[in-house]
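Note that one protein chain of the assembly has been removed; the remaining protein chains are unaltered in position.
Take a look at chain A:
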């Protein structure tokens, strides 16, 4: 049980990078981008093919991110230059990328169990330094060695990678270019009226978003030990669920808080996922339904809360007005 949770946290951290990408498109640019289902696999496919071909896994992983970047830029161009509605642009890219991904992979599935991946490199480096001994020490002191994971290297390295991505993103979003990108999503016509080529920012933003998605895909295939052309199905909803869970549980207005919230949201999502799998009557295949329900709930519930709050306020102000009226009349009477 506890070991499944460690696995969930690991996955949560890896998929968190994808969720950060979704955060950029959906929340910052206000662009509901469905490219993600395709670009996630594109990133993974490029990395897998390169790794199988003997490329250094670091370079292969970065190449996966670049592949995602290109895909995102194309979606951005379809929308800005081609005047295609954002949803449709994303769907078109998602469909197109399915074929592209198959072309890249040459086959629907690429096993890479015995390849040199980022994680196998990290693992041997980790073991050679005997780092697990350090991390397991606290568990030994408390006497809960049974609750310790078999090895810490994935969790620790993924925390480091996720935090690096987060920090870079935080930095970028507060630069002049990053501020302009955010403002473009907030009020595009205003940014345009200050002589800014907003199309350029939308294309770049979509590129950055899908670069993160591709990077996440590249890490996932190495973590899984295989690449599969269907790996991306429903990815956008998983990303969205993570963003929404993060916003609801940990969200704050500040950018640094939001990016952290998205990462935590992704981890919470994976924990829910692994718990749901342990419920007897649920099957792994039900997870997409559950994910959809999470997203629907997260979209609907705040709206309903807002409405009932507004209703209450309306009633309150009406009552207050009535009271004032009564008082006013009383005062009126007394002055007469």
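The criterion applied here is as follows: a residue touches a chain if its C-beta (ideal position, glycine included) is under 8 Å from a C-beta of that chain, and two chains touch if they have at least 3 such contacts; residues count from 1.
Just so it is clear, contacts and distances are computed from a predicted model.
Between the names "Ferredoxin", "Sarcosine oxidase subunit beta", "Putative ABC transport system ATP-binding protein" or "Fe-S cluster assembly protein SufD", the one given in UniProt for the chain missing from this structure view is "Putative ABC transport system ATP-binding protein". Among A:56, A:187, A:230 or A:317, only A:187 touches the chain that is left out of the view.
In the complete complex, the residue from A:3, A:81, A:174 or A:252 that touches the missing chain is A:174.
In the full complex, the hidden chain is touched by chain A at residues 172, 174-180, 182-183, 186-187, 189-198, 253.
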